[in-house]
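Every protein chain of the complex appears in place save one, which is left out.
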Amino acid sequence: MAEQHLSPRLIPDRLQSRSSRMLKSWESLLLVVAILIFALNSFASPYFLDPWNLSDATFNFTEKALIAFAMALVIISGEIDLSVASIIALSSTAMGLAVTMGADTPVLVLVGLGTGLFCGMVNGLLITGLGLPSIVVTIGTMSLFRGLSFIILGDKAYTGYPESFAFFGQGYVWWVFSFELALFAVCAVVFGVLLHKTNFGRTVYAIGNNQTAALFSGVRVGRVKFILFLLTGLMAGIASICLTSRLGSTRPSIALGVELEVVTMVVLGGVSILGGSGTIPGVVLAAFIMGMVTFGFGLLNVPGIVMSIFIGALLISVIALPILWSRARRRMAQ
Amino acid sequence: ETKKIALVVKALGIGFFEAANKGAQEAAKELGDVEVIYTGPTTTTAEGQIEVINSLIAQKVDAIAVSANDTDALVPALKKAMERGIKVISWDSGVAKDGRSMHLNPSSSPLIGNMIIKLAADQLPEGGDVAVLSATATSTNQNVWIEEMKKVLPNYKGINVVATVYGDDLADKSYRETQGLIQSYPNLKAIIAPTSVGIVAAAQAVTDAGKTGQINVTGLGLPSEMAGHVKSGASKSFAIWNPIDLGYSATMIAYDLIGGAEAKPGAELKMGRMGAVKLDDNNEGAMADPFVYDASNVEEFSKIF
Amino acid sequence: MMAKLLKNREILLVFAIIALVFLIALRFPGFVEPANLARVYNDTSILIILALGQMAVILTRCIDLSMAANLALSGIVAAMINAAFPGVPIPLLILAVVGLGAVLGSINGLLVWKLDIPPIVVTLGTLTIFRGSIFLLSNGAWINAHQMSDAFKALPRASFAGFAVLSWLSVMAIIAVYLLMTRTPIGRAFFAVGGNPHAAVYTGIDVGRTRFLAYCLSGALAGLAGYLWVSRYAVAYVDIAAGFELDIIAACVIGGISIAGGIGSVGGAVLGSLFLGVIKNALPVINISPFAQLAISGTVIIIAVAVNARTESRKGRVILKKAEAV
């Protein structure tokens, strides 16, 4: 010991190898759960293992997962955006309005994305510009955005979307692979790289762990957060395009309550709600799990609310079990 | 081989639809080779119904009979169902034409529109202000009925519709909206709530405001839920069709279609003990007239639904 | 002096509420009649009771998203007991429901305390579990006015000294919680745990236990509100008070209770609830399109937060002050 004090110590890069760390990670736990649920489903219903049915099942989560990717980043940075479902509603309303003015598919897509970005900007400005807590601001904009849809639409609905617009929510890229599923895969990769492989992603983690210190370290905290809210708005806009296309119509009550499902997905994916940690692969797995649970239960004609009990219990137990397990192990060791 | 007919409702747990399920089960028993799957989302959303429909498609049911939360949003999902050989009809609350082969109205919309205003007007020989408490602003059937009601309004001299408010089929919101109406319109004489949730909440709010006897609550409601309010005098009378018959008829029609009948304008589809329904140019048909309940008969029916 | 008063959040809110009522009175004079104001208060009572519980939880740096679901579950159990055994005396029933609410709250509390799961996750989970349990319990069926006994429905409506019992109950809740918050160690511990949980450990406060008790309190109040809600609206079903959790949190936020914990007051919670209550009651009365209501309440929440943040953000320490005096 004393010897080592004399010369500077050589500090190794890592103590654990990557593979051993991965084995112990949240994601591997989720993977096990996902496989279990898949097995249980195929056991419980003869209809489950049908490519078309599985493909239909993906619609249960793709749109929510698109938002969940961006939401994961927002939550890792220590903020939250509860207004996403309302952004979907407002984007959809804006697209409906554009249809009545004779817009064609490309214009509709631009309108959807633009509205999403705009809403994200409003959130971002209120949160980073005025320094308000995001949970409260987005509870406010949640009412505001949907309220605007109600003012524009009232008790009416927009229909009459052009034929070509149906592709985003109902089209298939190849065989059973829908456009939404492809978009989900692409976004998973893009967000995975953005969060885990870029400087931007690193600053997101830094902000989530210690915002002040990140600011002192030259991270442009306000700008990064603003971008994250823009990104969430944009993803909500994309989800709105998919959902509107899938429904073929717009009502102001579209996507009601989706925000909690998105947050649940993100948290189930292992993102710490307190900020600072979490991964995109975790969110992808959580999306699959939630989608398969709802579809599997649906095949058994279990009411949706029972599925939500299951998801709620899953959310808590997936977090609680490892804690209980490690406690039990420690007690055994003593 | 048993035929699987799915009865998809706006939301599980609503008394009206539970009663419809009773009728559907009765039809299944009568037919013998039918299994009825009673299902629906837990909240009245179109997205929830789409998820349910998707899982029904996956189960390869033979027919889907749906009471829709949204006229248009269900169309793509139901179209997919029809493409995969599933017979689709809507009942109670309809789906746009592309999304179903026929729609069964509980009664004809003009009849209902007339009925709800007539119930109010009958108690107001000198005329007066009335207000409408609807469900959600997006409810298809509510909107049609209110429209039909407004068409025949000139026939009822002195009756003045002062407002339409929305209780979203939530008890507390309907209650609060009714309170607002009572506040804003001191001369209000009647509240028409063509929704089973709204009418109960409105009657409760009128009772709590001490306006029993001054404001008459009427509209469409279930005898079991309204019996107390009829007794207290908050509601003189209300109307409803028999939901048991409705579920029964929808199941029978679906079975008829599975059996090869074709839904086209002018066709007649069999409804078992309810007779047959004749389709109009929109492939829609009406089951029967709404039935009025008042102090004389509500007790008796409240035991049934 | 005036400037200092304006910095005080509660006083600012009182002014805001008075100004709001005044504006409404311009368009609808009937609104300021005492009877109507009493009605508005009565209508806000349940929100006040709930906001008091939420306040305690938020003070400890937690959040309770499951309050509305707890209310619904407790309420439906109350209705089911009443429907099945109309003979059970109402006070006993209320006691049972408050106890049930507290037990449900304690589930949240235990998960937060013993397993250290973040509060927002716990209550997001129990929110869906509570709602689902209602469905399993009632099979989705509604319990309607005619199934409830008259005594069950009468209590909140009964009038005492000119005000409804519902209003009196909320006043009692306010007083009780006020005493609890200012005059008992556990009340002070709520502030300490939220203000600096790390330091609370050093002062011998058990952070987890304190949070647990805050959840029990919010649960008990949700249970009470459950009975009041169901008996007041005379109907019980799975979805009662769905989404109401956000109203409760909004009331707290408008009342200046810091979502980061440690800052807030009973007065703030009450005034925040009243502010929301006035708006909710006024909009239909002054004939604002029902479609605009949602947007308006959203805007109000945002403005309230912004104003609160203004009053909260202090100037830094003034180092130069003394130098200037020299």
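By letter and in written order, the chains are A, B and C; residue numbering begins at 1 in each of them.
By definition in this document, a contact is a pair of C-beta atoms (placed from the backbone, for glycine too) under 8 Å apart; a residue touches a chain by one contact, two chains touch by 3 or more.
Criterion: contacts and distances are computed from a predicted model.
> Going by UniProt, what is the name of the one chain that was not included in the view, given "Heterodisulfide reductase subunit A", "D-ribose transporter ATP-binding protein", "Acyl-CoA dehydrogenase" or "Phosphoribosylformylglycinamidine synthase subunit PurS"?
Of "Heterodisulfide reductase subunit A", "D-ribose transporter ATP-binding protein", "Acyl-CoA dehydrogenase" or "Phosphoribosylformylglycinamidine synthase subunit PurS", the absent chain's UniProt record names it "D-ribose transporter ATP-binding protein".
> Out of all the chains shown, which come into contact with the hidden one?
Hidden chain contacts in the full assembly come out as A, C.
> Check the options A:25, A:42 or A:209 and report the residue that touches the missing chain.
Touches the omitted chain: A:209.
> Return the single residue from C:37, C:96, C:263 or C:309 that touches the missing chain.
C:263
> For subunit C, which residues reach the chain that was dropped from this view?
Residues 179, 182-185, 188, 191-192, 195-196, 198-206, 262-263, 315-323 of subunit C touch the chain absent from view.
> What is the set of subunit A residues that contact the non-displayed chain in the whole complex?
Subunit A touches the chain not shown through residues 1-2, 5-6, 8-15, 197-203, 205-206, 208-210, 212-220, 276-277.
Keep this in mind: only the chains that are shown with their structure count from here on.
> Which integer distance in Å separates the CA centroid of subunit B from that of subunit C?
Roughly 36 Å separates the two chain centres.
> What's the distance between the Cα centroids of subunit A and subunit C, rounded to whole Å?
Subunit A and subunit C have C-alpha centres separated by 30 Å.
> Which positions in subunit C touch two or more other chains at once?
135, 140, 238, 291
> Find every residue in subunit B that makes contact with two or more other chains and list them.
Subunit B, residues with two or more chain partners: 12, 42-43, 137, 166.
> Quick check on the complex: what are the subunit C residues that touch subunit A?
111, 115-118, 120-122, 124-129, 131-133, 135-136, 140, 238, 243, 246, 249-250, 253, 259-260, 289, 291-302, 305-306, 309, 313
> Looking at the complex, which residues from subunit A come into contact with subunit C?
These residues of subunit A touch subunit C: 126, 130-133, 135-137, 139-148, 150-151, 153-155, 252, 257, 260, 263-264, 267, 272-274, 303, 305-306, 308-309, 311-313, 315-316, 319-320, 323-324.
> Going by the contact rule set out above, which residues of subunit B touch subunit C in the complex?
So the residues of subunit B in touch with subunit C come to 12-15, 18, 42-43, 137, 165-166, 170-172, 175-177, 179-181, 183-184, 200-201, 204, 208, 224-225, 227-229, 302.
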